[in-house]
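With one protein chain removed, the remaining protein chains of the complex are shown where they sit.
Let's turn to chain A:
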Amino acid sequence: MSCCGPATLALAAAPAAAEGGPSREEIVLASHRIGEGLWQTDLSVPAVHCGACMRTVENALGRIDGVEGARVNLSTRRVSVRWREAADPSAFVPTLAAIGYPAHLDDPAADERDETLSSLVRALAVAGFGAMNIMLMSVAVWSGAEAGARDLFHLISAAIALPTIAYSGRVFFSSAWNALSHGRTNMDVPISIGILIAFGMSLYDTVNSGAHAYFDAAVSLIFFLLIGRTLDHVMRERARTAVKGLARFAARGAHVVRGDGRQEYLPLSEIAPGMTLMVAAGERIPVDGEIIAGQSDIDCSLVNGESLPREAGPGTAVEAGTLNLTGPVTMRARAAAKDSFLAEMLRLMEAAEGGRSRYRRLADRAASLYAPFVHAAALVTFLGWMLVGGGWHQSLTVAVAVLIITCPCALALAVPMVQVVAARRLFEAGIMVKDGGALERITEIDTVVFDKTGTLTQGILALTNAGDIAPAELAVAAAIAAHSRHPHARAIAAAAQDRVRLAPVFDSVGEHPGLGLEATAGGHVYRLGRAAWALRDASGITGTVLSRNGRLVAGFSFADRLRPGAQQAVRALKAEGLRIVLLSGDRSDEVLRLAAELGITECAGDLVPGDKVAILAALAADGRKVLMVGDGLNDAPALAAAHASMAPATAADIGRNAADFVFLRDGLEAVPAALGLSRAAQALTRQNLALALIYNAIALPFAVFGFVTPLFAAVAMSSSSVIVVANALRLGRADGGAREAGRRVGRMSEARA
């Protein structure tokens, strides 16, 4: 195997990977029929990153009975599997996991290609074709073609420009019309007006054999602007698909037990209150409800931030999205999916999204000041020339020149170009950014609010007293613990992985859900689990213990591990003078302990999701701009309410979708890194806007006094665009070596996520 071996994958970070594959029913639900008895399933395989990986994955899937073929898309890290009805699709995910590529179901989206991108690229291709050919004609005209040839060239240019503008210009025309019809204005309004008037005027001059035509300016303007727009879209789409490809934490459906005992797998939307559901160990609870049979432990960390699993038996209420850890349970649904905890969070999110939707991007703010100014300048020029007796034709020609020379080509390219480059640099550092507005908003923040479980900590328990336990006893505990997926058992197994060979050979190992594990070896009965269950006399002892024949052998204590880089990140943010707040749904004493460890002075525990939003609202009312960093379902409303937000890749789906930034690496250094890069980008954006403004200030007088010929316009427009693009590319250039390293690490952590 090549470099892409499973050794580089830290599977523990993704709970989904350890839960075994989705059932056949769930896969069928997520697949679609492509005719002739063939089905297609899309799996997201984040670990695929080279040619050898593609071959390994395709061959492994191809060898499964009934699979017609598999094709990996390396760009989106997905594989589509085509299979005959007779095949067993539930073998896909375990097969991939066995060769070191954890996979999970993707939404059936193979057929819906990115239509916006296709149409943008088509428009760009047509505009490029038109611009190049018209420019060739124009060069001939500028070099002094005689009148007859000039008119012919103008006519051919017009014939090319008309369809080009009609086709490629639609992007701007429809956006400008949309803004105008809502009583707003944006960058596309002056662009559209400039293009249309320039084209109309040039057409008139062509028919009347005038000397100057601006076809080249109008079409190359479209071409330049489309480049910026397409790049912007590509980056955003890339981040979106990468985020979408991460594991889902909501169940897609559930096993429903009918009145006559029949079992049926129903999609989530068809589950009604009162239905009886079976939830196997390792599955997520699909809807809110109450357990009616079975014992288990429930992991709520993603839902409410509690770091320790909760014991569950008949009568326990469970929330949608929590993970059933140790034993199968039967539950009665109390609410439909749309009324469950998840939906409650969505409602809170909608209510909370206020401050962010009011934010206007820098480019739009600039445009709202700039557009009236440009139009006024053109109008004043026209009227001025009329007054001094220039005649309406010459007055209009000069006014068109003013419109073209001030057309915010550089301005419209200046901002998206910097943001595209910044998004790319962030991507290389393992951070996804949703849109350009987020890059601007994060630079304004003065307060950082952290969630605890899963954000400042990894959400994975670790054994803290391994040093106090005799190696042989720890080995016994680890060997038993390896049979369970309870977080305590996993922590013990992980702490003593290399000592398991010291353990005796067990005759039997069994799990008692909600209690612990029992193993027999050489006539001894070992129990690993709750003290009250494992010990004959458990007075005064609590927590998790290992017992032999009912007598205490060792006690274990656990703590949630800090996320790597948490200390450094908090220190770096403090050094920037930012106010740091810790808000958590976990118990207050846990929160206080962690806050003290990290040197955070402001903290609050035992919060329900509404409290977090209320605290953020209070901060906002104080005039604070808050960056929220969180991962749980309970953080999602707060993520939506904050001025800017960030979530780790391991966050719950809706949290990830609500966040502006998603970081794929384990380390929390991503927070100061994103902040630093966004600030650098913001500085460059301002520089670029200043450059564009200076260019306009210099060119405008020439245009107003009628010195601008089509040649002058073409040269000025192209050179100013090239300058702002070159300036944007300076972002992060200084540390080329570090960037290369960042790219490598980024790849590894993508694989890990």
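Everything below uses one rule, namely that contacts are C-beta pairs under 8 Å (C-beta built on N, C-alpha and C of every residue); 3 or more make two chains touch, one makes a residue touch a chain; residues count from 1.
We take it that contacts and distances are computed from a predicted model.
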| item | value |
| --- | --- |
| Among "Oligopeptide ABC transporter permease", "CHAD domain-containing protein", "GMC family oxidoreductase" or "Cytochrome oxidase maturation protein, cbb3-type", UniProt-listed name of the chain not shown | "Cytochrome oxidase maturation protein, cbb3-type" |
| Sole residue of A:121, A:139 or A:180 that reaches the chain not shown, by the stated touch rule | A:121 |
| Residue in contact with the excluded chain [from A:44, A:76, A:95 or A:138] | A:76 |
| Options A:23, A:40 or A:133, residue touching the unrepresented chain | A:133 |
| Contact set of chain A toward the excluded chain (per top definition) | 2-4, 49-55, 72-76, 113, 118, 121-122, 125-126, 129, 132-133, 136, 149, 152, 156, 160 |
